[in-house]
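A single protein chain has been removed from this complex, and every other one stays in its place.
All chains are identified by letter, namely A, B and C, in their written order; residue positions are counted from 1 within each chain.
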Amino acid sequence: VLVVHNETSTGVTSNIAEIREAMDRAGHDALLIVDAISSLASIPFRFDDWRVDVCLSGSQKGLMLPPGLGILCVGPRAIAASESAKAARHYFDWRPVLKENALGFYPYTPATLMLAGLRDALRLLIEDEGLEAVFGRHRRLAQGVRAGVAAWGLTTVSRDADCHSQTLTAVELPDSISGQDVVDRARALYGLSLGVGLGEPQINSFRIGHLGALNELEVLATLGGVEMTLHGLGLQVELGSGLAACERTFLDARATDGALDALDSVRARVGASKAAS
Amino acid sequence: VLVVHNETSTGVTSNIAEIREAMDRAGHDALLIVDAISSLASIPFRFDDWRVDVCLSGSQKGLMLPPGLGILCVGPRAIAASESAKAARHYFDWRPVLKENALGFYPYTPATLMLAGLRDALRLLIEDEGLEAVFGRHRRLAQGVRAGVAAWGLTTVSRDADCHSQTLTAVELPDSISGQDVVDRARALYGLSLGVGLGEPQINSFRIGHLGALNELEVLATLGGVEMTLHGLGLQVELGSGLAACERTFLDARATDGALDALDSVRARVGASKAAS
Amino acid sequence: VLVVHNETSTGVTSNIAEIREAMDRAGHDALLIVDAISSLASIPFRFDDWRVDVCLSGSQKGLMLPPGLGILCVGPRAIAASESAKAARHYFDWRPVLKENALGFYPYTPATLMLAGLRDALRLLIEDEGLEAVFGRHRRLAQGVRAGVAAWGLTTVSRDADCHSQTLTAVELPDSISGQDVVDRARALYGLSLGVGLGEPQINSFRIGHLGALNELEVLATLGGVEMTLHGLGLQVELGSGLAACERTFLDARATDGALDALDSVRARVGASKAAS
Partner (left out) sequence: VLVVHNETSTGVTSNIAEIREAMDRAGHDALLIVDAISSLASIPFRFDDWRVDVCLSGSQKGLMLPPGLGILCVGPRAIAASESAKAARHYFDWRPVLKENALGFYPYTPATLMLAGLRDALRLLIEDEGLEAVFGRHRRLAQGVRAGVAAWGLTTVSRDADCHSQTLTAVELPDSISGQDVVDRARALYGLSLGVGLGEPQINSFRIGHLGALNELEVLATLGGVEMTLHGLGLQVELGSGLAACERTFLDARATDGALDALDSVRARVGASKAAS
């Protein structure tokens, strides 16, 4: 069973835990292979709890690195299957990699620069910010994006709120303008990189990525670029409407998550400094 | 006569050409010394035309480098004055610098990393973007910032439109909140770096910098952070109002400056690609 | 016919032109596939002249980049063969790559950082130093390494002077010490990265790489580290002997290649400066 955890052409996230349960209920011993390329390190992914057999990911999404590293996590059942498999393979043969990795080596020349970057990225995610905070930030930013889209009177390709991706939002467009128009104009006028709808049958849509090293103000910048682009293409979106809705979401989220403690701490320090001087 | 070209505590730009004319009319032979730290490479500065004798600048503003390099341009009258001056000096003595620079050297160890960066910055400004385009971009971004400020019902410290700085805007605040509150909250909640009002008598204000490597979307991000900060501090600013006003300014500016040519060029290329494939 | 252009386990370079001629004489229409990983951009490689059908290379050798980019050059006969081939393939399918590359795109996410680096590396190799000078430098440095090895009384694994690699030298060892000893000690004591002999039947040897961004003094550093390592392991090598032989080679090479012109130019400038000051 091959599942895409977070589908980047539609902005839909699959519930891997439920798929695992369904497989268990069916009593089938199929391997569970998950593409976690645009989900890993941005939304919860539980390789062990969900008994995933193979997880595929990459460096250029939630891990905040340049593209260039494919990452493969394999569990014992997958390794056993690979050992008894009959398919001819060389590049895709896990055995020399597993053997050398165990000794701290690679059988071939590894992408050393990316590995050094990966070490730093993991430190940033796990030690500096903390994975729960990283996941919370992605949820908050995604809510802001969706609030903006709704304020423009547009709908997301993802219809079910439980399945909305927290890392990418695909937005449906009316027939009057095409996703390609939006992408081209945003890039040409504002240096903003959006994506066109992918796959077949292709929905007339464009896609907004919002994952990795990203904060509230960068989301506002992105929505501002989209808003001006849609307006410039003749769509009846009220200027500022998407941004205001996004801001409202951010203000509500901040009011409840204790982030103001940091502010108090700054004030205390400045107060002490002033008293001292 | 020592003039600050662009005053960063108030966001007011002085007209150096008129000051030169006034000096000429007065028939006084004073040297004209201009602090161009926050103006150089962001708004027009004409050392030769304005017969400036000494220009002081730095690396960390319009030249888009980290802080660390003071830049001094001196004309023949200033050099002559320094040669006959009686003041004791060593660090501030221009003579060994002028002598060694002429041979391609420095008399002391120069900040080589900054010099290498300066070469790249000058290439970006002069060859890649072009100084006129750089100046136009700074004007456009500054208009967007001021439009946002006006939409919030606030006024700039600079009252005279002819003197508005294109690189920094100081915004007056009502008595209910202080500039320090704005700066602290923006930094703590949004990672946004603003400045407090400077100087004496201190106006209750905060300052928004908008110079160097900056584009429309980054200005929207900045205004969004300010808007949420002011709203969070209880000021009656309508969410989205400042952003909408800024967007409108950008859309008007773009409509008239031919930037859509780039878009047409992208379309032509994509069209050709599709036809070929 | 699959040929390794420069064999890194033995330091032997194959003559691709002669292999091409042999294939022509035989009248066989086999494809000629060349592994140029450790030869490209260090020694002459002529894809068109030698009618190579497929060339495989990488970023981390003569192209002076970190590892992380495999480079494939394919000619029309290879493309034709791939189109009619029956083997199942997806990752190794050239067709989507060729199609998208023609439009300036990639079908999948490319390693953008490496591509940016590749552009700079090609500029350094082709415009700044010039390929002929790059090849000459590799020949000169390799001669220095081999002179040092000979002075120690050791022999290279490569026996035929016409086949000596200009990018890597494998050195045979007496039974008293192992290649692994040399590699371990050089790394532990001098931070020097050498290689052990590779392949089967494994010759007791170690390997010295000398390609890419490398100059005379770095070769002397490398030979110094090897010399101290061999001496420390009890081998009867006279200290300084390998370095002296290498220096002699470099002095002879410099005396005949006009490099002193640069020196004259420096002198002329300094002389002019002194006269002026």
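Methods note: contacts are C-beta pairs under 8 Å (C-beta built on N, C-alpha and C of every residue); 3 or more make two chains touch, one makes a residue touch a chain.
Owing to the predicted nature of the structure, the values given are computational and were not obtained by experimental measurement.
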Contact residue for the chain not shown (choose from C:Arg51, C:Arg139 or C:His231): C:His231
Sole contact to the chain not displayed, among C:Arg51, C:Arg77, C:Arg139 or C:Arg248: C:Arg248
Touch with the omitted chain, as defined above, among C:Phe47, C:Trp94, C:Phe135 or C:Tyr190: C:Tyr190
Residue numbers in chain B that touch the chain omitted from display: 58, 60, 66-69, 91-92, 109-114
Touch list for chain C against the chain that is not drawn: 180, 184-185, 187-192, 215-218, 220-222, 224-225, 227-228, 231-232, 238-241, 243-245, 247-248, 250-251, 254, 259-260, 262-263, 265-267, 270
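The definition used in the following text is that only the chains that are shown with their structure count from here on.
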Distance between the centres, which are taken as Cα means, of chain B and chain A, whole angstrom: 36
Centre distance in Å when chain B and chain C are each reduced to the mean of their C-alpha atoms: 49
Chain A and chain C: spacing of chain centres that average the CA atoms, whole Å: 41
Sequence positions of chain B contacting 2 or more other chains: none
